[in-house]
Every structure is written in C-alpha cells, then in structure tokens.
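Below: one structure, written as structure tokens.
Apart from one protein chain that is not included, each protein chain of the complex appears where it belongs.
Up next is chain A:
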Amino acid sequence: MDVHKNKINISIALAVAMGLAACGGSGSGSGSGSKDDGNGKSYPSYTDVELLGGDTTTTEASNSGHGFSTPAPNLTEAEVKHHEEGDANFETSFITAPSNEHPELDGLGPVFNNINCNACHQRDGRNSTILIPDGEKRVLLGSGAGIFLRISKKPDEVCTKGTKENNYCAPIPVPNFGGQLFHRGILQARPDWEQNNFKGQADVYLSYEYLEVTYDDGTKVKLKKPLFEVENAYDSPANFAASELGQPDVLMGWRNGMPVFGLGLLEAIPESAILDNVDVNDKNNDGISGKANYVFDPVKAMAGDDNPVSLGRFGWKANTPSVRVQSLGALRGDIGITNPLFPDESVKGTDLHEKYLSRTGLLDTGKGPNGEPEVDDKFSDSLVFYSETLAVPARRNVKDPDVREGARLFEQVNCTGCHTPKFVTKADGQIGGKDMSKALKSQTIYPFTDMLLHDMGEDLADGRPDFLADGNEWRTRPLWGIGLTKAVNPRAGFLHDGRAATIEEAILWHGGEAEKSKQDFMSLSKKERQQLVKFVNSL
C-alpha cells in the first residue's frame, strides 16, 4: 500500500517536473553580477547590468520599436512637458517660404537633405539603408534618403592644433558649396530649376561593391560597401569636371543618421574621465590609441570666449562638442532652418543662394522681417532638451546563459579597449552652455564607448579630416540600445554609411586599432561568435 502510494507521488512529482520543464523554467542564472559563477570562468562586472542609463533607463519600452522614443522616467512633470514640446519639434516638417498658412514653419532649404529631424533619425534611431532595386545598378538619392555626403577641400598640411588663424582645424568648405552636399531642394532652388525641379546642389547616386569574408570554419559572410557618384552639379550641370565639386582635391564621405537617445548623459560624462583613456602614442602598447578631438564650439564663441574650442563628443568623428551644437547645426544644415545659434543659412554667399534670392525676390534669406532666425529660442531649446533627455532602453535577455558567455567573450577579445563600458556622469554643471537637468546628474551609465577617436583602418576610412580627426579616425559608437536597432527600423544599417546589415558585419569591418580584436573574434568558434553577438544584441 505504502509502496503504491510512493509510486503515485513520484508520478505526480514527475508530472510536475515535466510540466515545469515544458514551461521552459530553468531555475538557473544567478543574476548576482558576481565575477565568478563557480565554473572557473570570470565574468565582467557589467554582465548582469540591466539599467544601462541609470535612473534614465526605460524598462517599459525596451523590447520594441518604441525603445528609443520615450522620455527619461526620472524627469519632472515640467521637464516632461518641455521634452514633449521638443518631440513635436523633432517631427515638425518645414516648408518653402513664404507660407501664408504656416509662416512659423517656412524657410525650408532652399537646398537641404531632409525636411524634419525624424526623417534621418527614424523613430529616434537610424535611417533606412538604401537598397538597389532589382535590375538597377544605382539609386538617385531623393526624398527617401537619410544618408548624405559631407564634403571639404583637402588641406595642404595636417592640422594638429586649432587656432583662430587656421579656423580651429575645421574642414575647409568647398567654394560655392560648403561642407555638406545638399542633394535636395525646394522647387526653384537651382538656377536651372525648370529642368531640375526640387533638385539640390547636385545629384548623388548610391551603389554598392561587395566582398566576402571567410572564417577558418568555412563560414562565409557577404559584406557590402556603399559607393557614391555625383553628377549634375548646379554650377556646371553638363561637365562635372568643371564644377567646384569635381576638383581633384574635394573630399567626400557618407554620413548616416544616428540614434538620438541618451545623448545628455554622454555630454554629462566628465571631460577628465574621457581624457583618462587618451593614449595617443599607445604608451601601454595595446595597439589602441584613443585620441580626443578638439573642435570649434559656437556656444563658447557666442559667449565671447577667446578660445572657443571644446572637447568633441558627437558626430561620427566627434566633430561637435554638445547636443546643442549637433542638433541646431543639423537643423540649419540638414534642413536649412536658421536658429539663434546658427543664424545664417549654411549656403549663404554661394552662387546658388545669391541667384536664388535675386531670381525669386528675397524669398528665403534665412531671416525674418526683423532679422530674426527662422525658429526662435523656445523652439530650439525644447528640440535640444528632447535629444538630451530621451531614455536609454534597458537590456533584454540578461540571464540568458549565451548572453552571459557573450559578455565574457566581449571582454576576452578586448572590445572594451574602445567600447568602455561604464562612466559616472558629473554631479553638477552645464551642458551646451545651459544648466543640466537633475535627471542626468550622478548617473552610473553603461554606454560602451570611450568617446574617443580611433584609427579604424583603410576599409572604413573616408580620407576626410575633421578638426583633429584624420581620414582614418572615427569616434567609438556607443553600443547601448544597439540590439533594438531593427525593431526601431528594420531597414537600419550600422556604421557611418550603414554598410553593415548586422552586428557581425559591423565587427568584420573593424580594422586599424581594432584589427586584433576582430581577428580574435574571427578565431572564436561559431557558437562563441554567436554568443558574443547575442551579448551585443542584449544591450
């Protein structure tokens, strides 16, 4: 009788156990953040961290495409209102001047890359990668493009220290064009507008070249690299070689839109903490330098600073010092909307603009009737605050054993040589020349960037210097939130020109100072490579 009863109990226990197993419960995963899991392996301290942005982290939108678009949860009620005003401004589309219905929204261009911020930072993330339609070899950049070309003249010598005389090592603009190629325009932007409706300074075509990487285990990965062709320049439509843009010393490089969350935190990292990792001459012999960019700072210049130079933090080459300069510079540059920090059109003084003004009767000078810029302080401040205070999404799948193993491998192949995991933001002070929100202060954050420049090798180089950054150098991209990229925009790509469709492809493009880490990654087993990528995708 007792034996029989025991059998029944065992049956029930088995049924319960089987049921739980069927549910997927494992009972494993310490979640303790301990260094050693008792398996003889040491795990980095960030392995189990979930809240990458400290108190600014969102856990309620961190699994979906809303992950880059929510306000930091620790903002005050008044700050949320300010943030939401900025949110509306971020999505505001501008139109051709003069508009009777919406004078507050006119002033687009007259040449531009896009009509609102969201168009290049879709859902506050990356723009869509341009794909070549079947049967075609290239695509003309038009209204669906979130990518554009930066342009400049090749300097006579390498600029190593910015002074007033050398314009602080700023890129040298292309005469009659500027520092950015505007491939779009309002209807009558060009002198030959009747043949070139809605065209900008020149036509830009994108195509790809392809190559293949093979691991030792035989696994192959196909990579693509975007190429550009520029034609139909406004100053010499039929003969590009005669255009200012067609001269042999003109440098060009692709630029994609970047995610805009967590930026206030990056600006709040103490400068000293960033400079602690500078190692220009590689004194520690790890093959990794880390160089600070020092750039012209319009906020300081406007305040009358004799040396308007600051540490560069934002942009693909850390060529802007603050969210304020980055976002208001893009508002004026990418969209053509002047603002209090950038009160003149970026094409002011070029033949295109002068002819446009004389032909149309001063329709878009960049100034209002009383000399005021096209948007005011209120619009600008809330737009900047929005990008400063978007929440960082929390991590996903942190307890997944493969993800934890990936963290160990991430450390092992020295990704952290540049992707510095952790910083603590400053306790007080200003960002972009304004008092910073309390929400950003003293936060322990895990952006996985050192905010410094590194030589990433010839394959990634655009050969175009930008302040102290040379043609091979790029600023380390933050990795936080990167695993949500495809949920935010399924067509998004990685790296400065969107060439990498996956994290793995992005790793395989690493070269220069990151060559050793890439080789070490390639030497891992297939399963280990997948684990490392899985960890990055958990960020």
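Throughout what follows, a contact is a pair of C-beta atoms (placed from the backbone, for glycine too) under 8 Å apart; a residue touches a chain by one contact, two chains touch by 3 or more; residues count from 1.
Simple rule for what comes next: contacts and distances are computed from a predicted model.
> What name does the UniProt record list for the absent chain among "Maltose/maltodextrin transport system permease protein MalG", "Xanthine dehydrogenase family protein molybdopterin-binding subunit", "Iron-regulated protein A" or "Long-chain acyl-CoA synthetase"?
"Iron-regulated protein A"
> Tell me which of A:138, A:348, A:396 or A:516 is the one touching the absent chain.
A:396
> I'm checking contacts with the chain that's been left out. Which of A:129, A:180, A:201 or A:531 qualifies?
Of all options in A:129, A:180, A:201 or A:531, contact with the hidden chain holds for A:129.
> Can you list, in ascending order, the chain A residues touching the missing chain?
Counting over the whole complex, chain A touches the hidden chain at residues 8, 11-12, 15-16, 19-20, 22-24, 59-61, 63-66, 84, 88, 93, 95-102, 105-106, 108, 115, 119, 122-123, 128-129, 131, 140, 142-144, 184, 186-188, 194, 197-198, 396-397, 483, 486-487, 489-493, 501-502, 537.
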